[in-house]
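Only one protein chain is missing; all other protein chains are in place.
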Amino acid sequence: MNPLLEIENLRVTFPTPRGDLEVVRGLSFTLGRERLGIVGESGSGKSMTGRSILKLVRAPGRVTADRLTFDGIDLLTRSERQMRAIRGARISMVMQDPKFSLNPVMTIGEQIAEALLTHQRLPRREVNNRVFTMLESVRIADPERVAKLYPHEVSGGMGQRVMIAMMLIPEPDLLIADEPTSALDVSVQAQVLDIIDELVKRKGKGMGLIFISHDLNLVSSYCDRILVMNTGEVVEECKAGELMNATHPYTRGLIASIPRLDETRNELPVLDRSAWATK
Amino acid sequence: MTALSLKNLDISYGDVQITHDVNLEIADGESFALVGESGSGKSTVLKAIAGLAPEWTGEINVFGKPRSHGIERAFSRQCQMVFQDPYGSLHPRKTVDATLGEALTIHGIGDRSARIEEVMASVGLDRKFRFRFPHQLSGGQRQRVAIARALMLKPKVLLLDEPTSALDVSVQAEILNLLKRLRQEQNLTFLMVTHNLPVVSFLCDRLAVMRQGRIVEVADVADLKRGDLKDPYSRELMHISAAHAN
């Protein structure tokens, strides 16, 4: 069977006053209906990778690749209009910053309703009920109240859960989740990840998941496979359970800097970039 | 001496009451963590102390003085807040210099250049960043600027709302080390909201667990390290965190 997503030699370039800057440099991977985690430090190109799959990299950024196919569709040759159809229905992305992705002058309820109505026809009464069930499904306790709030009036974690709920409406084949749970407590986080998990494992046609995160512990316990990125390149790829045995000094550096529940160190080690930098 | 004391604090937004009967005593120089369910009102407590959520009843005392519902200048010099999102907490059209200098202008403090350079040095920002715009800084550097801004007025209390949750683990380590050092050097009191129990274990002395607007448990960090929390909900949080780590 064909993999869901195939990427070969993906590059994202930004022109700057000092010449071109390559922020993703020759990335290749394939994804089935499984959970792929991408970790790496800030600025390593994780979000750009996610955005370039949806062709959402803003000008003047340029995306090139030898191959970028999703379920047999060559995304490189799709027009903006065809991409919009794919984005809406088959690939969803939870953006890193919910505050910027939500419309600040529309209530949460209105925004979810709008997302619902672009995917299916529903009678008015039904819409409200669906909005409430969706909010409940991401563990928001009092949906009637929250639906009436504006984005700046919900807590950071609620904003993230609203985004996830909206992105799951079309039941996509591929979900790109960029730091979707960084503002959630571990208990709600586990419940929300379970919802995503159900879709990945659903019978008939499971969903592919690209899970971008800083939280190495979480990724290693939740995903199937992990890519470790640094300055636009994959430095290490491993099975999720084996992340803690990673060998690359960069990955080891990241792992060492995570505080532990029974922390006794007085100072956390930070990445020593000179140790592994090749340039 | 108590730096911060909250008594029977009920905070509302309009008709909706968010927190119920919150009581906390935080000693001078202590580092106190507030953890708990998303949406339980942790940020709201910080905002009420800071004056950004003015509808509350009960008592808030800062160094023994009752806190009013607004923001006064005298209070600004005692207590400052660092926000969660380093991308949203800096004005996109202002340079680091302008962002840091604003506090001095508002309070009519002179010696601007020296003060700015001093604070930048204390948070580990090189001088070359002084006239950059936020978009020319990385997430970690932005968070340093946000911390520097909070330190401009030499406050005694820092309210930290998830200061590292948007940062990668290596930058998080840098910021945590920085906060720890600053606290020792300047004898600061921290009240920090976070979801990350290991961070609590690294940086804090005590913690309170919140759920649905109420504090369900106050414990020593030593108890957390030993896995000795009492309340079922706190235990749940602790167990999930422990499960991730291996």
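Note that the chains are named A and B in the order they appear, and that numbering of residues resets to 1 at the start of each chain.
Criterion: a residue touches a chain if its C-beta (ideal position, glycine included) is under 8 Å from a C-beta of that chain, and two chains touch if they have at least 3 such contacts.
Everything that follows uses one rule, which is that contacts and distances are computed from a predicted model.
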Name of the absent chain as recorded in UniProt (options "Aspartyl/glutamyl-tRNA(Asn/Gln) amidotransferase subunit B", "D-ala-D-ala transporter subunit", "P-loop NTPase" or "Sarcosine oxidase subunit delta"): "D-ala-D-ala transporter subunit"
Which residue of B:V16, B:I106, B:A222 or B:A243 touches the chain not shown here: B:I106
Candidates B:N23, B:S76 or B:S138 - the one touching the absent chain: B:S76
Given B:G14, B:P66, B:P92 or B:P232, the one touching the chain that is not displayed: B:P92
Interface with the undisplayed chain - residues on subunit B: 50-52, 71-73, 75-77, 80-81, 83-85, 88-95, 97-98, 102-103, 106-107, 128-129, 131-136, 146, 149, 152-153
Touching residues (missing chain, whole complex) on subunit A: 17-18, 58-60, 100, 104-105, 152
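Methods note: only the chains that are shown with their structure count from here on.
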Residue ranges of subunit A touching subunit B (in the complex, touch as defined): 40-43, 97, 99, 140-141, 145, 153-158, 161, 179, 182-190, 214-218, 221, 244, 253-255, 257-263, 265-271
Residues of subunit B defined as touching subunit A within the complex: 13, 16, 35-39, 43, 84-85, 87-88, 138-140, 162, 165-174, 176-177, 180, 195-199, 201-202, 212, 224-226, 233, 236-238, 240-246
